[in-house]
Each structure stands twice: as C-alpha cells, then as structure tokens.
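Yeah, one chain of the complex is gone here, protein chain that is, but the others are all in their spots.
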Amino acid sequence: MSQHTHTQGLVELCHVSRSFGQVKALSNVTLTIRRGECLGLIGHNGAGKSTLMNILAGTLALDEGDMTFAGQPLGQDYAVNQARALGVRCVFQELSLCPNLSVLENTHIACPEIRGWQWRKQAAAQMTSSLDQIFPGHGIKPQHIVADLSIGQRQMVEIARAFTAVDRPVELVILDEPTSSLDARVAQQLLSFVRRFVEGGGSLVLISHILDEMLSSCDRIAVMQDGHVVEVRQATDYTRDSLVEAMGHAASPTHTQSDVRSNESSVADPTASESMTSGASNAPLRVHQASGPAAHTPVIEARQGQIIGLAGLAGHGQSAFLNKVLMSRQGAGQVAFVAGDRQTEGIFPLWSIAENMAITSLKGLSQYGLIERQKVMAMANQWQHEMGIRTPSVQNPMGSLSGGNQQKVLFARALGASADLILMDDPMRGVDVGTKREVYERIQAEAAKGRTFIWYTTEFEELSYCDHIYVFRDGQAVEGFPLSELSEARVLSSSFEEDVVC
Amino acid sequence: MVGSPEWRAHIPRLLRTLLPAFSLTLLLLAIFVMQPRAMSYFGLNLMLNLAVPIALATIAQMMVIAINDLDLSLGAFISFVACVAATWLNTHPVAGALALLACVGIYALLGALIHLRQLPAIVVTLGMSFVWSGAAILLLPSPGGSAPDWLRTLVSIKTPWVPLAIVASVVLALLVHLLMVRSTLGVRLRGAGGNAQAVAKSGVSLFKARVTLYAFAGVFGVLAGLCLVGLTTSADAGIAMRYTLLSIAGVILGGGEFVGGRIAPIGAVLGALTLVLAGSLLSFIHIAPDWQIGAQGAILIIVLALRTLANRIGARS
Amino acid sequence: DTADRRIALSNNYAGNSWRQVMLESWQKTTSKAVEDGLIAGADAYTTAENQATEQAAQIQNLILQGYDAIVIDAASPTALNGAVRQACDAGIVVVSFDGVVSEPCAYRISMDFPASGVEEMDYIAQRFPDGANVLEVRGLAGVSVDELIHQGIEAGADKHPQLKVVGSVHGNWSQTAAQKAVAGVLPSLPRIDAVVTQGDDGFGVAQAFENSGRPLPIIVMGNREAELSWWKKQHQANGYETFSISSSPSISSLAFWVAQQILDGHEFPKDLRSPPTRVTQDTLDDALDGLAPGSILTEPYTVDDALSLKAATSSQSAE
Partner (left out) sequence: MQATLNRQAWAARPWIWSYVAAVLVLIATWSFTGGAGAGELLSGALSFSAFFAVAGLGQMLVITTGPGNIDLSIPANIALSGALAMKVMNQQDSLIGLGVLAVVGCGLSIGLFNYVLIRLLRIPPIIATLSSSFLVLSVAIVYGRSVRIQPPEGVYQFATGKVLGVPWVALLVMLLALMMAILLKRTRLGWGALAIGQNPRAAALAGIPVERIRCCVYMVSGLMASLCGLLLAGFSGGASLSMGEEYLLASIAVVVIGGTSVGGGCSNVPGVWGASIFLYLLVSMLNTFGLGAGVRMILTGCIIIAVITAVSGSAVSQAKAR
C-alpha cells in the first residue's frame, strides 16, 4: 500500500492563506508532502515557513484554503489533538519544553498516551530509546530537569520526543530549524536519522538555513518567498548557488577562505603570546584559564580588531567562557553580547522591536540623562534597514517577528552599541543565508574599524571568518591556532581527543 | 550511582529541596534547647496543631501559584468557610455542606473567568477578598457560632506515638506530592505553569488546567477553614485574614517560585510549619514587649540567612 | 501565697496608643509586684500579627511554658476558646480583659460596652433636647466590641427618638481611617450636630470636619490625649463642650490583680465589670494634667480595686 501511495500526497495544502493584521504571512500556498519523503522548506527570514508548519501542526488556524491528510479533507476545526491523532508531530522553531519539568515529564506532555501506574518508567524507557536511536552518546538522563540542560540538549530532547510512538505510528514529523542549536556532530546524527526515518516510510518536513544540510538530506525542496511557494524541485536539481538564487538573493560566489581578509601577520601563536605586547592603545584582552584536562591550556587572547573564533562541541563551556568575559568587562561598559538562545537570553517580549534594539545603547541615545525617543526610533529604523528586518514597523512587538528576524534584532542591538568588544554566542541561529553573508561582511568591516569580536559558532564554515580559533573541550580551550592552520580535521580531532576514553 | 559525577551535578538542586527541612530542624532544635518540655507528645501537639490549617492554606495557595497566579482572597475565603462551618454546618448540616461545595464551585468559576477573559488573577482575587469578607460579616456580624461536634472530635483525635498535627502534616505533604508531582495530572498542571504556550501546542487544555487548579485551591481552602474552626471551636469574620500572606510566604519559604510552575508540596508544608514555629520560638525567649514584633522578623531573617549559608557551603563542596 | 507563681500576659496587638499604655501599665504594676516578692514573674507577650489564630498558638506556647495564670487581651471572643479550654484543662487560671473570651472556664473583665454607647447618646440627648442629626463612627466590622457599642448606640437612639442617626461609617478605631471615612460621606450628609465614636477616632473625625469647613459638631471623644487637647483648644477658642468616655488601659493591671488574687485562693465571679473612665468639661483640665502627648487617660488600679470590683459585682448579682 505504501508503494501505491508513494506518489500520492500524504498531506496536501491547497491555496492556503494566513495573515497577521496587515502582514500577509502566507498567500495562496499549495504544497504536497508525500509519503516516505523528506521535503525541505527554505526561504528568507519571515518567508512564512514556520507559519505554514504551525498550520499543518494544528496550532494556527488558516484563513483560507483546504488541507487533506491521506486523502481525507481536514475540517475548519482542525487542531492540535486531531493532528496528534493523525500522527503529525512538530518540533517548533522556538523550543516548546516546560523548563520546570524533567525530560520524562515533558514526554508525557507530548504523549499523553503514556499513563497508568508505571508511567514514569514507561516514559523514561521510551525517551531513552528514542534518544539513543537518534543521538547516540547524548548523555541526557530522563530524570534531568529541562532548565538544567543546555539549549542544544533541550533541542535534542524535543526532537527525540517527536519521534516517540506510543499507540500509533508517527506519520509526519515537522522539524523547524532543528539543527540551529546543535553542533556539527549532533546535527550529522540527526540528519542520518532523518534519512533512516524516511526510508522506513515516514514523512518529514525539514526547515533549515544551512544549505548543505538541505541538499544532502531532502528529497525535494520547496522554496518560499514572502508568503508564496515559488518553486518545488528535486533536491538533486539544486546547487548551493541555484538555491540561493531561488530564495531571491543575488547569487554571490560561494565563500572561500581566500577572500577572507587576512591580517594574519598580526596574529601570533597563542603559546608565544605572553611575550607579546601590543602597540595599540587598547591592551589586548587576555584570559588565563585554570589548568584543564589538556597538557597545555592556551591563554586566550583577543586584540583590537581581531575576530576570535571559539569552536568545539556544544556544551563544552564556550558560553560559560563568554559569560565570564562579559561579567568581567561589564563594569567598563564597553562590551556587548549577541545571544544565541534568544528566548531565554535575548529578547524582552513585552517591548517593541525598537526598544529591544536600543537597550544596550541608551547612553548614546540620551540627552541630559533623558532618553530621546526620536533617537531611539532613528536608530531602530536605520538598523531595520541595514539588517533587512521584515516588519511593517519597528514599533511592533518583538513577538510578531519571525525567529530569524528576532535574531537580527539582537545583532543590531550589539552592533549598534558603542562597545568595542562584542561577544557572540552562536549568533546565527535561524538567520537566513543572504542575511548571514551580509552580517559576515559587516562583522569584518567593524573589525577593520577596530572592534574586537569573540565568536562562538557551531558551524564550521563560520570559523573561516575568524583570525584565530580556539577549540574547547570539557570547559577549557584546549588548542588555539591562527586561521591559516584551520582545517576541519584539526577542529574535530581536538574536540574529540579524549572523548574516546570516557 | 551515588558519588558519580552525574549525581554530583544534582547536589545543588537536592540541597535546595532540602533547605525547608533544614530550617524547620534548626527552629525545632532551638525550641527544644530553650524549652525541653516542648519535646513531648503534648508539647509538639500544642505547638503544631494550629499549623495544620496554615499548611492546608499554603497548599491551596500553592495550587494557584502553580499556574502563575496569586490568590489574595484566600484568608478571607477561609474565614468565610469557618463562619459557614460554625453556623450552617452546625445547624443545618446538609445546607452547610452544600454551601461549602458551592464555595469550591465558585473557585472553579473564578478560574474559568480568569482564563476566558484573560484577567489578572491578583485583581480578581483582591475583589473576591472583599466579597468573602462581606459575606462572612453578613453571616456572623459579631464573633460566635460553634463548630459541629464531629469536627471538634476529628481534630482532637489522639493518635498513637506521634501527635495528630504531625501525622496530618505528613499525610498532607505526601498526598499532595503524589497528586502534583508524581501523577500525570500533576505534570500537566505544572506544565501549564511552566510553559503555557508549549503545553497548549501539545494539546493540553489550559482552561481545564486552570479550572482544576482553582478547584483544588477551593477544596484545600475549605479543608483549612474546617480544620481551623474545629480547633478554635467557633469563628469570626476575620479569623483567618492573615492566612493570605502566611500562605504565600509558606509557599516561597518551601522552595516554590511565583512563576514557572515551580512548586514543592512537601516544602510548602514544611514552610508553613516553619512560619508557625518561628512565632513559637518567640514565646520561649524573653524579650521586652516592645521588641517582640521585631524579634519575630529577626528570627525569620536569621533562619533564612543560615539556610542561605548552608546552601552556599553545600554547593561549594 | 503566690511568691513562686508566674503569670503571663497574652496580647494580640500593640499598634495603637491604647495598647501601648495598657502594656506600660502592666509593666509598671507587675515589676513592682515582682520586686515586692508577691509573684515570681509576669511576662508580657505580643503577637506580631493581629490575628486570633496566632494568639491561640501563643497561648498554647504559654501553656507549654508552665505559667500558672494567663491574662489575655483577646483578638476574638470565640476564636481562642480552643486554646483557652486547653489552658483550663492544664489547671491554668485564665483571665481575659478588654477583648474577653467566651469560653466559660475563663474570667472576664470588661467595661459594659452597650452601656457606654447608651451613655454617649444620653449625653447628646441632654445637649440637644429638641433633636439632632447624629453621625455614628464605628470600629472594625465583624469584631464584637464594635457590635456591642453599636447596640448601645441603637438602644440610645430608641430611647431618645428625637436623635436621628443619619449616617454610619467604619473608622476601624484608627484616627486616619476614621478621618477618611468621615470625609468621604460628609459631602452627602445633611448638617451633623453630633458624632458618636468608639475611641481613637474622635480626633480624626474632628480633622475631617475642620478640613471640610463645616460647623463643628459635638464629637463624643475616647480619652486620647490628642482628642482632649483639641477639645481644650476649642473650648478656649469658642467655648466648645463635649464628653469623653472610654475603657481605661490600666485594666491590664486590674486583670493582673484578679489573676494574682485567684492564685492566692480567692473566689471571684466569672464576669467582672470594670468602670469606664469619663471626662467632662469640669474634669478636662485635671485629665490633661500630666498626660503625656500621644498617650491616653488611664487610672491606676491596685489590688484593693480588684477586691472592691468583686464586692461590687457580687452585690450587683445579688440584687
């Protein structure tokens, strides 16, 4: 039977529209999700991907249009519980776990079928097996409280939760930017599971801004632009450049290492850096680490105008390091921070976009100690333009922005501040390709003007924009090397070295 | 398992959950040192029996706090229940029982109203506190009434070995722990407080969750009022007004938080007992009357400061 | 002989001047008694919150401490009954005063509140034989003393039909609350000739009238220094005359003596009436003489007063 329905759609969306006030998030979208395929959904920030998936998952009502599931039309009253009953699961872009509950308790929330006298045991077993299957070596216990997990671990829990089948099989899973908070290794684990899942007959929708992932994991890719699906083709028909072009960005040549500005001459070997003195007026930032697992722990040094990259697997203390630097520098007021975990560390939900943007630069926006509203608005409008934040007005609430656009606001907050040291905690989570490129250029331009960046990233590609890279393991930087010595193998080997022993 | 790094990572959390027990022990020790007579069946019962209604009130408040609301009417509600119990329940048991049931119903309705119209619970319950007080004054314009005999006997049962007050507190703590922490219902209710949007996206009805929690609050409020009137044998319209504040303080002292569905039933009961014992300790130290009220504050501060200290030392080791 | 006996005072509230003077009076009387070796100890305990439940817990703690007698100014006449019963069962003498308890095993010393209400109305009737508009300022709703005085006022209104109670507000026995409540209703009221109060609120009422610019009515006062001073000033300015009545805070020492005498083996009836303290125009200057600012008029009681009280009460009941 599954062979028979393979070409027929599992889910069909016909002429679906949805708007939020004046914003038309989706207009007239027609899309088919087939059985046993992984459909990729790609598009710029605010294109309407999450909105479409929310409609599919039953958490948003559509304004116009029809949906069918396995040939059966879904009524106007289609909602979460019906979606669940049909075997549709969704991992939302903004994580949807209860931080006060443990992992297994969160499993019950999503799978109420797990109940009865032994429900804890059952939920723990389900969750462990699901996690083991998708993320071998995850290190998460079902009893852990979610608030204690790092954002990457939370994402793993949520993904694994979506694949736990209790009573009925999972038919369709929607993954909305599942890899944004995962490091390369874990992301790879997920993607290979995705292939196994669809080969087993399941259907899957994958949203991601990382092109390579899309190209390698999806069977077909649908491209969205401003609320429309502009084209759907086999993944093999696309190349990186043609995808970018289809999304509506001018296709710029793929980034290579050679066009990164290289002021490597000013970068010294970190082990030798202690003997170096800087001629610049700003003394370099230097962080000595307590002795760690590795034989030699490098002194982390960031000089004016440098971009320092922090690499390594997620959860190995990069954020903690950034936090430490932030707290030690904050007294001087010359430091800004771009959060990656925007929900818990970045946004102020009750405020408008403009206020969210201005909060770090208030000193410069005030006169006689009073904040000038015009200056705030001017700043917000300017940065909306520069970052391409899609919204009718910067006075709209922060929550009306799509995930990637919220992230851009956080970027604007830090870049707009007068800080000369900017710390970035995996800041590109959810930002689309076109914007990313602009931001990379922007960061380099700012660095050239004398600003210093410390940049933790989970994407290997981004390390090539850094002057100097430190790899973290077990809470410590275990190795540091200049850009010229960067290679994926080197980063991987220092991230893993002793992991094998454990 | 014990001693593994896995386990060690959870020591701070474990310590935090043990803190309410720590402060209670600290207070009990101080009292025993000052008044050895307190260390007896009779002594413990005397010190703790009035803590039981407060513990019940604290649990009621905790139900509301679990969904990120605050009940400012609890004290007035319990006073009203006490008045009903001392009048109608005594003279017309059936009518009285129905009235108490209706009270629980009103609580559930409040939950529904707050959810459907998205009202700030604190304002609604503030308004309700006037309503309950007014109703209590209409019922008992001046103090009086008399608790039904069965209620009086019930609260003065002599349990073997351990006084009723302690048995009741332990049973209460464990029952509510089972209900709110161990059961699947409790998980959904706490989840609704932890991340309302997320549980709604998983198909849990927030409406049901809030109504259920408010109904629970009503039930425990009624129990608190009955227990109180059984102990005092008669009622007045303002008998439990302070329970509002005490119950909030008890929840927080027990390790609960105002938002995020972080509640700890066992801690809440311990917190209520701690507050009551802090008052008792005062009677065992001889202080000039002028400073007695201040000493009450000082005792609370010292107990909490010691527990912060213990927490820090524990977390460091 | 009570030289090795100990007495405790359980008090539920210390936040107003009446209670402050009451505690002071206890302190003075008992420290003398302890010095004289009449009694081993007499400690005063005040709860932090004005709550019957907290006071009940306090009484239970006092039982635990082994006091021989407990003197109570109660937050509620009924809510302490459970604890009082336990004290009686433990063989402890319980004497309640001012705020009395209804538990039969306890002794009660209090002013005749309804009678004082009637007396206030009597005074007004005498000042306005042709009738008057009266405003009633009550205490805290739901508390028995408020209800008792109110009953007295109502009885007085029945007794003097020419007096018309045109308004009634709750001043919560607090100067500021009374001022606010009165200021709130005044605009809607006709001319007020007289105001009856329950204590600690007369001065607030006077303030409300002064601020409203209305003619000053006869405000029946409650023996507070502020009230009496204001009265005196008005009298000097324009011959203002009124009347003041309240229970004396030193009733705590009276209760102490009663407790001590019972411990000593004397028999007392369960219900004792303490006389109110009154101030008239004639006694105003004497009353104000030596009265500390912010204080309240009080009469010292001795052990003889306790005995004569017993005699008076017994003769009353014999009638």
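So that you can tell them apart, the chains are marked A, B and C in the order they are listed, and the count of residues begins at 1 in each.
FYI, a contact is a pair of C-beta atoms (placed from the backbone, for glycine too) under 8 Å apart; a residue touches a chain by one contact, two chains touch by 3 or more.
Please read all numbers here as calculations on a predicted model, not as lab measurements.
Shown chains touched by the missing chain in the whole complex: A, B, C. The residue touching the chain not shown here, chosen from A:V170, A:I359 or A:A378, is A:I359.
From the set A:F92, A:F197, A:F337 or A:Y470, the residue in touch with the chain omitted from the display is A:F337, counting the whole complex. Considering the full assembly, B:A305 is the residue among B:I157, B:I285 or B:A305 that touches the omitted chain. Only one of C:G204, C:P217 or C:P249 touches the chain withheld from this view, namely C:G204. Annotation for chain C: contacts to the undisplayed chain at residues 14-17, 20, 48, 138, 141-142, 167-170, 172-177, 179-181, 183-189, 200, 203-204, 207, 210-212, 225-226, 229-230, 292-294. Chain B residues in contact with the hidden partner, per the touch definition given at the top, are 68, 70, 72, 113, 117-120, 122-124, 126-138, 141, 245, 248-249, 252-253, 257-259, 290-298, 300-301, 304-305, 308, 311.
With the whole complex as reference, residues 20-21, 326, 330, 333, 335-337, 339, 344-351, 355, 359-360, 362-363, 366, 369-371, 413, 417, 419 of chain A touch the missing chain.
One rule holds in what follows: only the chains that are shown with their structure count from here on.
Viewed as a contact network, the protein chains form an open path, each link joining two chains that touch.
Ranked by C-beta contact pairs, the top interface belongs to chains B-C. A centroid comparison over C-alpha atoms places C as the chain most distant from chain A. Chain closest to the overall centre, judged by the mean of its C-alpha atoms against the mean of all protein C-alpha atoms: B. Each chain gets a centre from the mean of its Cα atoms; for chain B and chain C, those two points are 35 Å apart. Chain B has its Cα centroid 43 Å from the Cα centroid of chain A.
Residue ranges on chain C touching chain B, taken from their complex, read 11, 14, 23, 27, 43-49, 51-54, 56-58, 60-66, 76-83, 85-86, 102, 140-144, 146-148. Against chain A, in their complex, chain B makes its touches with residues 6, 9, 13, 182, 184, 187-188, 190-191, 193-195, 197-204, 260-262.
Listed in rising order, the residues of chain B touching chain C in the complex are 35, 37-38, 42-43, 46-47, 49-51, 53-54, 133, 136-137, 140-145, 228, 231-243, 276, 279-280, 282-284, 286, 289-290, 292-293, 296-297.
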